[in-house]
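Missing here is one protein chain; the remaining ones are kept as they sit in the complex.
Labels run A and B following the written order; every chain starts at residue 1.
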Amino acid sequence: MKSMVLYVTCSNEQEARSIGQKLLKERLVACVNILPTIQSLYWWNDDIQEDSETAFFAKTTDKNVDAAITLIKASHSYDCPCIVALPIEKSNPDFLQWIKEQTTKPHDNE
Amino acid sequence: MKSMVLYVTCSNEQEARSIGQKLLKERLVACVNILPTIQSLYWWNDDIQEDSETAFFAKTTDKNVDAAITLIKASHSYDCPCIVALPIEKSNPDFLQWIKEQTTKPHDNE
Partner (left out) sequence: MKSMVLYVTCSNEQEARSIGQKLLKERLVACVNILPTIQSLYWWNDDIQEDSETAFFAKTTDKNVDAAITLIKASHSYDCPCIVALPIEKSNPDFLQWIKEQTTKPHDNE
């Protein structure tokens, strides 16, 4: 099993918290770290726009990533949100075990 | 095509914004997320120094990374800036497609 860090940007802190709670309720991530407000720059029509956003990191395993992306997309106010999974190359083994336990739903062991 | 997240530290928010805008103008990244002020610790001569800095994440593709690094180095106030590219292992396909479109310059299709 491989573990990953999801990096997701949201329109504001309320949206980040709401999506983070949904991911936890479905046991699709082990924990969520919401960063303070960021400033985002991107092209919009023919100009470079700047907007405030809120980003979060969430830790999960490869087997949960697709379902986490699907849930985030369904809950997100953007048509095309930024949801990227970064591979974890090394970690303390007890933390990897904790991620696994936190994202294991009761029926996984039936 | 592989997508990546660049992590870059700058001397302050103004420098981060200026470099971010240059990267966007050259279509070398799809978007830039400027984080609030960070505290950086490092060795300087024989002491551990602490300074305020501003970091940003930018999303791009592997084919733009070298040119993005060259532009950041040329624009940066540091002799040896921190510019690291983290591989994206998974993402929502529409976001990867958006990164690709945003970083495709008109002459790429000629």
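Operating definition for what follows: a contact is a pair of C-beta atoms (placed from the backbone, for glycine too) under 8 Å apart; a residue touches a chain by one contact, two chains touch by 3 or more.
Please read all numbers here as calculations on a predicted model, not as lab measurements.
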Pick out the residues on chain A that sit against the missing chain. 3, 5, 13, 17, 20-21, 24-25, 30-36, 57, 59, 86-92, 94-95, 98, 102
Which residue numbers on chain B touch the omitted chain? 4, 7, 9, 35-43, 48, 50, 53, 55, 62, 65-66, 69, 72-73, 79-87
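Keep this in mind: only the chains that are shown with their structure count from here on.
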Chain-centre distance (mean CA atoms) for chain A and chain B, in whole Å, is 21
